[in-house]
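One structure is given here, and the rest of the page talks about it.
What you see is the complex with one protein chain gone and the rest in place.
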Amino acid sequence: MNPTNYLYLSAILFSIGAVGVVVRKNAIVVFMCIELMLNAANLAFVTFAKINGNLEGQVMAFFTMVVAACEVVVGLAIIVTIFRSRRSASVDDASLLSR
Amino acid sequence: MTGEAALFWVLAPLAVLAAVAMLYMKKAVHSAILLAWVMITLAIFYIALEAPFLGIVQIVVYTGAVMMLFLFILMLVGVDSSDSLVEKIRGLRSVAIFTVLAFSLTLIAFIARAELGRPSVGLEEANREGNVQGLAQYLFSDYVWAFEVISALLITAALGAMVLAHSEKSEVARTSQRARSIARFRGKSIATAAGLPGSGVYARHNALDLPALLPDGKPSDLSIAEVLHRRGDVAESKSYELEGLPKIDDQGNK
Partner (left out) sequence: MTSENLIYLVALPLFSSALLMLLGRRADRWGHVFATLISASTFVIGAMEFFAMIDRPEASRAVTQKLFTWISVGTFNVDAGLVLDQLSIAFVLLITGVGTLIHIYSIAYMSHDRDRRRFFAYLNFFIAAMLLLVLGDSYLNLYVGWEGVGLASYLLIGFWNQQPEYATAAKKAFVANRAGDFGLSVAVMIAFANFGAVSFVGIEEKVDGASQTALTAMGLMLLLAAAGKSAQFPLQAWLGDAMAGPTPVSALIHAATMVTAGVYLITRSNFIFDNAPTAQLAVVMVGIITLLFGAVIGMAKDDIKKALAASTMSQIGYMIMASGFGPAGYAFAIMHLLTHGFFKAGLFLGAGSVMHGMNDEVNMRRYGGLARFMPITSITFGLGYLAIIGVPPFAGFYSKDKIIETAFNTGGLQGVLFGSAALLGAVITAFYMTRLMLMTFFGNKRWVSGAEPHESPFLMWAPMAVLALGSAASGYLLYSGKAIVKWLAPVVDRDHHEHAEFLPAIVVTTLAVVAVIIGVAVAFIKYRGELSESAPSDVSIFTRVTRRDLLQDDANEFLFMRPGQKLTQVLVKTDESVIDGAVRAVGSSVLGSARGMRKLQTGYVRNYALLILIGALVALLAALVVTI
């Protein structure tokens, strides 16, 4: 089976994640959509590893996973902090920078 | 039709469906579960793509740790809280969908036009000594510098999370018993000397979050702990009130 199919899947998942980031209001759900985008990128890396015949794509995917984990940790901590002071987890409520 | 193809064509549409459904869920927990589904599907794909190590790591780290972290935070923030799916910002949804459609079509066009010029090589050669050994080969020679930096990043992230999640002690020092006693007798009215009303008094329920009723039937805010007020967890007392309580208006007349 052509590994390119995995690439198509990766593109579609990435797009869905992008829509989710823009459309959803709950900060945690937005975060989850970002995770979806990262996963899609990982899939693409691994597929390319297979296509090219060396493991460098997998190494990249490995690093991406580690970084994503760190990012999730810090990001959720921030969300919790904001939630504590504002009592709201909605992304729209943090709009003090508007005109 | 190889096994891999069958695997792909069954699981991939399901993953896409799950991802799309993730956008529509009202409750955030449902979205989290659906995301976990997608991640497990991806783990299976990794294994199918001759990356078993990554597949296991995906399940253990991503689905196991990261999604659990998400669920914990959802718990903290409010499991019950549901997102209203009505879009307040005009035009955002349509523009976003249109943009993303264009985006995905562009990506698909790119992928479709890409010509490698050779068939895909496959990882038999690279995985000869085993996938883990092959990865280790890369990690500890070519990418050792990135490896070390990432480990520093992990430590920093952990520290950052600790600092951010740390809750400050309240500035108000805990008052001593003597101070509290004086405050009780010198408060706004002598009524505070008798102590605050307990919860559920004159209501047929003495749950901590049910307010006590005043002589005229109104719920008393003083009977509920401050924390519950803050959290908005004060229960409605109407259904637990006694009948026959006289109605007294503000002037104190019957």
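Per-chain numbering from 1; labels A and B assigned in written order.
The rule is short, and it goes like this: a contact is a pair of C-beta atoms (placed from the backbone, for glycine too) under 8 Å apart; a residue touches a chain by one contact, two chains touch by 3 or more.
Bear in mind the structure is a predicted one, so any value in this text is a computation, not a measurement.
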Out of B:M75, B:L92, B:L116 or B:L242, only one touches the absent chain, namely B:L92
Considering the whole complex, which of B:A51, B:L107 or B:A161 touches the chain not shown? B:L107
Contacts from chain A to the absent chain lie at residues 18, 21-23, 25, 91-92, 94-99
Touching the missing chain, which residues of chain B? 89, 92, 95-96, 99-100, 102-103, 106-107, 109-110, 113
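We take it that only the chains that are shown with their structure count from here on.
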When centres are defined as mean Cα positions, the distance from chain A to chain B in whole Å is 15
Show which residues of chain A lie in contact with chain B when the two form their complex. 1-9, 11-20, 22-26, 28-29, 31-33, 35-36, 39, 42-43, 46-47, 49-56, 58-59, 61-63, 65-74, 76-81, 83-84, 89-90, 92
State the interface residues of chain B toward chain A in the complex, per the touch definition above. 2, 4-5, 8, 12, 15-16, 19-20, 22-23, 25, 28, 31-32, 35, 38-39, 42, 45-46, 49-51, 53-54, 57-58, 61-62, 65-66, 69-70, 73-74, 76-78, 81, 83-84, 87-89, 92-93, 96-97, 100-101, 103-104, 107-108, 111, 114, 116, 120-123, 125-127, 131, 134-135, 137-139, 142-143, 146, 150, 153-154, 156-158, 160-161, 164-165, 167
